[in-house]
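In this view, the complex is presented without one of its protein chains, the others remaining in place.
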Amino acid sequence: MHLVLVDIYVPKDTMLHRLDPRVKIIGALLLTVLCFFLTSIIFLAALLIFLQVLIVTTGIKWKNYSSSVWLVARFSIILVLLWPFFDKMGDPVLLDLWAYKVTLPALLRSSTVALRLFVIASGWLILLISTRQGNLVRGLVKLGCPYDFGISLSIGLRYIPNFISVIEMIKEAQLSRGLDLKKGGPVMRARNLIPVLIPTFVIAIRTIEGLSSALVSRGYGASAERTFYRDIRMRISDAVVVGILTTVVPLLIMLDITNMVAI
Amino acid sequence: MTKSPHVSIKKVRFVYDDGTEALKGIDLEINHGERIGLAGVNGSGKTTLCKQMNGLLVPSAGSVTVDGIATSESDVSSLSKRVAYLFQNPDHQIFCSSVTEEISFGLKNLGLEAGSIDKRVQQYLGLLGLEEYAGKPPLTLSLGLRRLVSIASTLAMEQDLVILDEPAAWLDYAQTRKAVGAIKQISDKGRTVIVVTHNMKVIAELTDRLIVMSEGKIAADGLTRELLSNPDTLWGFGLVASPVSRLATKLGWNKPGRFISTPSDLVSAIRTLNGGGDAFGPR
Partner (left out) sequence: MPVISIRDASFKYLGQNGQALNHLSLDIHGGELLLVLGGDRSGKSTFCKLLNGLIPHEVKGEFSGEVLLNGKSTKSMSTGEIVRDVGLALQDPDVQLFTDSVEEEVAFGPENLGMHVDAIDANVSRALKMTGISTLRGKSPSALSGGQKQRLAIASVLSMAPKIVVLDEPMSMLDPRGRVEFLQMLGGLRDEQGIAVVLTSPEAEEIIPFCDRIAVLNGGSLVGVGTPAEMLTSSEGLASLGIEPPQLLTLSESLSREGLLQNSRTFFDEGSALAALSRSPTARRP
């Protein structure tokens, strides 16, 4: 069977890969915080472009990257499309359909939020693309996260693409029995999803049971003091990057708050 | 019997989204009522080829026609009225609260009326030995039984073309016998059956024609009995001949005109060779 298992992590040796995972985690966190303060579309767009350039340097192939992009894109499109139901203030008015009113300033506001989503997603993606799962966990643990949390997170991330392909296979199997997902109104279509949802649920449960047995069989929790085979160490380059991040980010926030750079 | 082929595959190439070329130029014709085995190592393209026949995949180049209908102009749900596809993992299909309902699912999709559905369900419950489990939720059954349920659900739809991916997988010996028996019955009724497996014993029982795939191409296409009685050729394709076949070859008894791959083949061969009965064994 052909399974297109998508790994987000790209095994390469780039500058980003060599950074200590803790630095990248802190960077992604700071970026997220930064986004909530930035209101300037130009700033956000510039930041987004900068991050995309960084992503390109990791050498990730489009096919591995595209699913994450589409995920955020779909979310953003829904956000922008639903926005005019709730935010109708400002001039000029572009479209007025009773409860649905699109105004230019509101459109700019929703676009800003969408842009923020992309920037935040890019930051975390850079972390995942350039960090081995094992190092990610070690980074989290060294920053104070309990090991259980770190390993749960990384296992979860690892099995998401698995799940996506399982759902595809279930769909294929049911379509081959004559299931028609395209016919009928919304109620019928929703009901026709049951033959896909139930096996997904069942397989999820069986997978989780299997995983937990496998974890025990591999000695998880056997020793109070867990060894880490490959360890991570901060280097000068890491310290430099941390230094840059901790000065630039507050600076940008201040610039934006004091409105020295506006739309 | 119709003169035109049941399935016609012409110059088919298939490339997956990630760039892998899974089928590199396939030309194949399958006639009505044929019993075909499709073998090859994992990754040779057998599943990809089968999925072309029910519309799950559409060729990147070339054409696939089933019953005269081009698969690229139809969709899986419509083609499912003509093509049955048994998947390897029964858990990808099972979702109903009773075995009876599970088998009825496909029949309802075909638009059959309740009376016919009940009759067929009873028929296939019996064929696969599942009568005692009729009212039970299939999800609570063991893996082997779940597989039998998915086999019953697939065969019950009685399409003319039946594709079975590893029908003996996950079944123990007794259950395999039931499944093989059921498949024999439906191919006796004239349905075209394609069995995808690398189990040479199953292929010996269920097929007349064997197609071996290798690296996206058809490497061999001939009579099952011929191909199966040549262990060296099979090993070259990454397949293992049955122990009896290997034994016969070592004894020099496997040759054109006399194909030995099952115990009964060997016993008949010895009977004819002996011409009467000369017991042999250590003196």
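Think of it as A and B in the order they're written, each chain with its own count starting at 1.
Keep in mind that, in the parts below, a contact is a pair of C-beta atoms (placed from the backbone, for glycine too) under 8 Å apart; a residue touches a chain by one contact, two chains touch by 3 or more.
Here the structure is a predicted model, which means the values were calculated and not measured.
A.B. asks: Decide which residue listed in B:Ile36, B:Leu112 or B:Val244 touches the omitted chain of the complex.
C.D. replies: The single option touching the absent chain is B:Val244.
A.B. asks: Of the residues B:Ser80, B:Ser104, B:Thr154 or B:Thr176, I need the one that contacts the missing chain.
C.D. replies: If we include the chain that is not displayed, B:Thr176 is the one touching it.
A.B. asks: Write down which of A:Pro105, A:Pro146, A:Gly184 or A:Gly221 is the residue touching the left-out chain.
C.D. replies: A:Gly221
A.B. asks: Which residue from A:Lys88, A:Lys101, A:Lys142 or A:Arg158 sits in contact with the chain not drawn here?
C.D. replies: Final answer for the missing-chain contact: A:Arg158.
A.B. asks: Residues on chain B that touch the omitted chain in the whole complex?
C.D. replies: Against the missing chain, chain B presents residues 41-43, 142-145, 169-176, 198, 200-201, 235, 238-240, 242-244, 246-247, 250-253, 262-264, 266-267, 270-271, 273-274, 277-283.
A.B. asks: What residue numbers in chain A mark contact with the hidden partner chain?
C.D. replies: Where chain A meets the chain not shown: residues 5, 7, 9, 11, 132-134, 151, 154-155, 158, 162, 207, 210-230.
The working rule: only the chains that are shown with their structure count from here on.
A.B. asks: Determine the centre-to-centre distance between chain A and chain B, using the mean Cα coordinates as centres, and give it in whole Å.
C.D. replies: Using C-alpha averages as centres, the distance is 43 Å.
A.B. asks: Which positions of chain A touch chain B when the two form their complex?
C.D. replies: The touching residues are 1-2, 4, 63, 166, 169-170, 172-182, 194-195, 198-199, 202-203, 206.
A.B. asks: So in the complex, the part of chain B that touches chain A is made up of which residues?
C.D. replies: Residues of chain B touching chain A: 16-18, 20, 22, 47-48, 51, 54, 56, 76-77, 80-81, 83-85, 87-89, 91-95, 105-106, 109-110, 139, 153-154, 157.
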